[in-house]
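Pasting in a structure now, in structure tokens, and then I'll have a few things to ask.
Only one protein chain is missing; all other protein chains are in place.
So, chain A:
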Amino acid sequence: MKLSQLEVGETGIVKEFTDLEMSVKLMEMGCLPGEEVRISRIAPLGDPIAINVSGYQLSLRRFEASTIILQ
């Protein structure tokens, strides 16, 4: 299951990444394996999305969310 497949309000736990370059940037921002993520909202035009992770709100594009595999 990818993060991009979740709906608003749903949660998941990060398992791994499919893209090394993106994973480095995401992990720096506290979005790393073992962390719980929750979709908090979706931008009016459907992209990007905002997630709650590590105690704050992070926005990322759908494509970037699709590189995050959930447990």
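Convention: contacts are C-beta pairs under 8 Å (C-beta built on N, C-alpha and C of every residue); 3 or more make two chains touch, one makes a residue touch a chain; residues count from 1.
Definition applied: contacts and distances are computed from a predicted model.
A.B. asks: Determine which name in "NADH-quinone oxidoreductase subunit A", "Ferrous iron transport protein B", "Multisubunit potassium/proton antiporter, PhaC subunit" or "ABC transporter substrate-binding protein" the UniProt entry assigns to the undisplayed chain of the complex.
C.D. replies: Missing chain, UniProt protein name: "Ferrous iron transport protein B".
A.B. asks: For chain A, enumerate the residues touching the unshown chain of the complex.
C.D. replies: 20-30, 32-33, 40-41, 43-48, 50, 54-61, 64
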